[in-house]
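Below is one structure. I have some questions about it.
Note that one protein chain is taken out, while the other chains of the complex remain in position.
Right after this comes chain A.
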Amino acid sequence: MSHIGKYFIFLGTLFTNREKAGVYYRLVMDECISIGIRSVFIVSIVSTFIGAVTCVQTAYNLVSPLVPLYIISVIVRDSTILELAPTITSIVLAGKVGSNIAGQLGTMRITEQIDALEVIGINSSSYLVLPKVIAAMLMFPLLVILAGFLSIWGGYVAGTLADIITPQDYIFGLRSGFNSFSVTFAIIKSVVFAFLIATISAYQGYNARGGALEVGNASTTAVTNSCIAVLAADFLLAQLLL
C-alpha cells in the first residue's frame, strides 16, 4: 500500500515546479524516437503473426458449414481492434519500453546523475519522466493503429495463402457490421496503457537504490507491475466503456 501512496506522490511531482515548455519539446521528440520509432519493428512482427494465427485458429474452430467463411475476418477484425492490437502491443511495449525506462532511470539514480540535476535546482522527476510519459501517450496510439492494420493484414495473408478464405470473403467480412467505436475504444485503451507503463516503470527506476542488482530488480518489477496494471485497466475499461 505504501508503494501506491508513494506512486501517487511521485505522479504529483511530475507536474509541479516544471521547467520552461521549450526545454521539454526536444526531450519529448527524443523520447518519441526512442519509444515510438524504435518499437515499430517488434510491434510489426508481433502484430502480423498474431493476426495470422488468429485467422488460422478461428478457421480451425469454425467446423459448422452453416457459418459463412467471412465470419473469420469479422472475428479477426473485432478481436484485433478491441483486444489484441491495444493489449498485446502494450504488453510487448511494457517489456521493451518499460524495462528501458526503469533501467535508464535506475542507472541515473545510482550514478548520481539524478542528484546532479537536483543540485542545480531542476525538478529531476519532471525533467526526466514527464517527456517519457508524454511521448508514450503520443506514440502508443500510433503503434496500436499500426498493429491493428498489420494484424488484419497478417490474417488476410495467412487466410488467403492457406486457402482458408478467399480475398473477397475476407474483405467482405472486414466491412460487415463494423462499429467505429471499437477503434475509439482501442485508442483510449492505448493512451491509458501508455500512461500506466511509463509512470510505473519510471517510478521503479527513479526510486532504485544500491547497485546493478537493484537496477535489474527495478526493471523486472517495472515490467511485472506494468503488465498487471495493463490487464487490470483493460478489464475496467471494458466494463466502463463497452
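Basically, a residue touches a chain if its C-beta (ideal position, glycine included) is under 8 Å from a C-beta of that chain, and two chains touch if they have at least 3 such contacts; residues count from 1.
Keep in mind that, in the parts below, contacts and distances are computed from a predicted model.
Visitor: Which protein name, taken from UniProt, belongs to the chain you can't see among "4Fe-4S dicluster domain-containing protein", "Tryptophan synthase beta chain", "ABC transporter related protein" or "Heme exporter protein C"?
Guide: Listed in its UniProt record, the absent chain's protein name reads "ABC transporter related protein".
Visitor: Among A:Ser79, A:Gln113 or A:Asn207, which one is in touch with the chain left out?
Guide: A:Gln113
Visitor: For the chain that got dropped from the picture, name the residues of chain A it touches.
Guide: 17, 19, 23, 107-108, 111-113, 115-116, 118-122
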